[in-house]
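Every protein chain but one is kept in place in this view of the complex.
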């Protein structure tokens, strides 16, 4: 009766998913203004470069084994037991990231828009929708992201033009450039910006094998996605600084909201706040969706289950429980998120293990080559 | 097939019963016609249960030897004049040289060759065909001594003349609408497509009604896979009656549980022709003035036939307007609820004060107020559609006075709520296709509920789920959101906007037509006219 159409993800859908994933909640938070102040845009530009380099590490792994996701290539390179356990660690890591993101997101929503709504309710509703969309598979998630990407681009461009036309733009607020030298800029990029949002791209190693095109083209698409989202973040940060001022942006939890709320077009179009909430929700949704999907696909791969959808409900439950037992206050949450987690969790999992894998794989293949060459000689 | 569908199927259908009835039917089919005219006529009378409109006459024709013949027809289905001429002809004409050895079969052949007054003469051997022919208005002539009968088309069924379409109204372009007669409908299409490549396949569906269902497509343009799939699904229909295309639609849809229409019915032959020319398949059903076109996409449903007759700039603007109106009808009241109950900071100050003032003393929360008003509006609408025409006027006045004036004056609802309801209500009728109207009307209530609970957050998340659902929908294998997702650049020319006709050189990619290009020659080539 019903035709099951197994279309794979198209490159533009992958692109839009990457962009949404990278923008996530970051765009509203004013990436790096807090640390690098008026040089945040420099930090952002530098961050994109580093993010692209980091993704090249993942891409290298993927190109070595184009049919395998991260959990697959882990087992291939490290052998069954070690690779399997590492794979499980990654699955849990993705679940943790999903829960963390959910926490970030619901907190922002509560502070900014729904002071009366308990975050558990917001989070459950979000998870419900994520589960529904993920039952449509990666195609569903990526396809939906593309439709919303069109919407987002139109909205973002219009808003930015309105800000430039009607906001009180003071470009001199970007000065002085590099007041305290490159140090604060570098400190913003490492390890903070490297791990969030660029290092989180590791979730895409679970998805690239399911994309339609040639592996090389997929990598190229993802790189473009990172670049574009980086530029969007930079533009946003510049607008934040130029319109709201460094000081207010750095001290506020929603610089983008403050920037947008200053647009007044005559007396009728005064409150564009709705734009921020839409951007925030879309970003949060696709980010959580990608993490949950990565975890689900990884688990299906590890346990040899054919239909990954079976993991959706249990995993969503895990995410919700993790979410509920996480740090109590926003301050504690941010402290853990900015100081402890990057060093001991993000860096090894996002940078350490992939690099190690590449090295081990390189050594392995070289010895194999030598061995086979040696055999030929003898 | 998803689990729940199987479950529904098991619950509601009893497959055993159906198999039994089918067996019975097939055993009757093969009974041959008796050689004796008496036996035949008796059998016929019994088969039709002495139905009073079954007319049977016995005649003797020829001089020497004489042959007895029996004429049977159903009074209510035939043209009396035609039958009279037939009988006159049978009685009046001289039999040519009787064949001594086989006088009876000679008579039969003579009847077949000489009765030119009626068309479509056929030989019949079994009873199944006899009853079928009788029921479609033919007159059957039994000849004594042969086990074959002859039937001639004398049918004449009452039906409406071709008039303007009732629902899909256009101010420009052709204004003929389909009628209840399948023949007329096909002729309306045929006269617009002067090509031998137009294929018409007929098949009766429904064990009781045996309604003729016709499948139309353009050979060489339509994707053969789609044609095959449509045929297959039509054959799988297992029902006793088909009265309208809507019933067919429910049987052959891809996704059963969705609020979005994956096929559309049209009352206009020109719409169907334009679909056929693009490579779609049309399904016509006898007895209804609506025809289905498949496969269709969401954007296609939001288009009107008129879009192609107007200038492209106006057509594009109107299409955009329609999409905006669809959005308003979906989100209008939900947004009102979200803004007044959750996000007051997003309203301009003067509007906030004015809404706040209007809502003073209204006894319900915004969501309840909105649901009440929208509900009342829907009831009024339904009543206005169903009520006898004479009641329409008083009904409209009652609605306008009760909702528009009294409820506001009584302080039950705020005036602005009435405005919002009116705007969303009117917007939902901008969509040219009734199916979309229904979608937006049902979804609107869902959005209102969710926005009353979660505000904008709920609206956007449910929209995400809705888009994910729409993008998983297929209409005969064609993605529902094409050409936006999956993206096909060259099809965007005729989607949200419509570019000039000379730029629409290809048929939609999503249909995978056999010939992608509408015309063989390139634009600017010489075209020869013959006259």
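A and B label the chains in the order they appear, each numbered from 1.
Quick note on the criterion: contacts are C-beta pairs under 8 Å (C-beta built on N, C-alpha and C of every residue); 3 or more make two chains touch, one makes a residue touch a chain.
Going forward, contacts and distances are computed from a predicted model.
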Name under which UniProt lists the unshown chain, selected from "ABC-2 family transporter protein", "aminomethyltransferase", "Spore germination protein KC" or "Phosphoribosylformylglycinamidine synthase subunit PurQ": "Spore germination protein KC"
Residue of A:49, A:66 or A:112 in touch with the missing chain, whole complex considered: A:112
Given A:280, A:297 or A:320, the one touching the chain that is not displayed: A:320
Residue, one of B:91, B:357 or B:503, that touches the chain absent here: B:357
Touching residues (missing chain, whole complex) on chain B: 3-4, 7, 340-342, 344-345, 349, 352-362, 365-367, 452-455
Contact set of chain A toward the excluded chain (per top definition): 111-112, 114-118, 120-121, 123-125, 127-128, 172, 175-176, 179, 244-245, 247-248, 258, 261-262, 264, 313-314, 316-317, 320
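Keep in mind that, in the parts below, only the chains that are shown with their structure count from here on.
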Chain A partner contacts - residues on chain B that touch it in the complex: 1-2, 5, 254-256, 342-343, 345-348, 454-458, 460-462, 464-465, 467-469, 471-472, 474, 477, 479, 481, 484-487
Sites on chain A touched by chain B in the complex: 1-3, 5, 7, 10, 12-13, 109, 113-114, 117, 122, 125-126, 129, 132-133, 136, 139-141, 143-144, 146-148, 150, 267-268, 270-271, 273-274, 277-278, 281-282, 285
